[in-house]
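One protein chain is absent from this view; the other protein chains keep their places.
After this line comes chain A, so read on.
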Amino acid sequence: MRFPATARQLLRYLPVLPAVLLLLVFLAGPVLWAFHASLTDAGLTGRSARNPSWVGLENYQRLLTDPVFPLSVLLTVVFVAGSAVLGQNLLGLALAVLMRRARPLVSAVVGTTVVAAWVLPEIVAAFAAYAYFSGDGTLNQLLGGLGLGRQDWLYAFPMVAVMLANVWRGTAFSMLVYRAALNEVPAEVTEAAQMDGAHGWQRFAFITLPMIRWSITTNLMLITLQTLAVFTLVWVMTAGGPANASTTLPVLAYQEAFKFGDIGYGTAVASVLILIGAAFGLAYVRLLREPRP
C-alpha cells in the first residue's frame, strides 16, 4: 500500500511533533502571553489585577516618553557589545589560540581556572563578583595592598563592574567553542600556507579565521542572546543602581512588573527585549546562510 506523496511527507514530521508541541507550550506560549499582557493594564495587585482591561499600545507609548527606557536600551547595547561581542568573544578566541601553543600544564591550569567561573551557578557567581567589587571587597584590598587608591566600583563604575563580571563568567563558553573549532582546522591547510610564505599573523587572519567563521557566528549568536538575558548578575551586584546607571532591560522589566506591580508595562519592556533578541538572531542566521566564499 502506498501513500500519496504529501501524506508521506507529513508523516515524516511525526517524530518531531512532541518536541514542537513542547516548544509551543513552553516557549511560544509565554512569549505570546507576555505580548498579550503588554497590551493590557494587568497589575500584580490593585483594581486591575483580576480584571485587566485592554489598553492597546498605551504601554508602548509610555515607553517612548519614559526617560529611563532609552537609557536602559543604551546600557543593554553597551553591556552586550562590551561584555559579549568584544569581551567574551575576543578573550575566548585569544585564550583558545594561546592555549594551543602553551605547554599542556599551563593550558590545563588556565582552562580549569576559566571554566571554574562558568560552572558556578549564576547566583553564586553574582555574589562572588559582588564580594570582589564591593567597597571592602577583594579588589580594593588588592589595590590597597599595592598602595593604590581604593574605588567604590559598584558606585562609581557600575557598568564597568558588571561588564567585567560578565566577561569573567562567560569567557569559558567562547573559549570552549573556539578550542573545538580550532581543532577542526586541518593542519595540512595551515602548513600549505606556511609553505607559501604566510607569516603567523597572516596565517591566522587569512586561513584560520575564515575556516572557523561558522563557529564565530554561532558563538556570537549564542553569547549575544545569553548576555541580553543576563539578570541575576546585575541584580545582585547593583540592582540597577546607582540612579539607574546599570538598569539594563531585564532589570527594568523586573522592576516594573514585580517591584511596582505593573505587569502590563513590565511585559512591554520584556517584549521589546524579545524583539531586540529576535533582530540579533535573524541577523546572525542571515550571516550563517551566506554562501561559503
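Operating definition for what follows: contacts are C-beta pairs under 8 Å (C-beta built on N, C-alpha and C of every residue); 3 or more make two chains touch, one makes a residue touch a chain; residues count from 1.
To be clear about the criterion, contacts and distances are computed from a predicted model.
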Exercise for review: Leaving aside the chains on screen, match the unshown one to its UniProt name from "Aldehyde dehydrogenase family protein", "ABC transporter permease", "Multiple sugar transport system substrate-binding protein" or "Paraquat-inducible protein A".
Suggested key: "Multiple sugar transport system substrate-binding protein"
Check your understanding: Per the definition of touch given earlier, which of A:199, A:259 or A:286 contacts the omitted chain?
Key -> A:259
Revision key, fill the gap. Of the candidates A:49, A:142 or A:279, the residue in contact with the absent chain is A:49
**Study point:** Touch list for chain A against the chain that is not drawn
**Key:** 1, 3, 11, 14, 43-50, 134-135, 152, 154-156, 239, 241-243, 258-261
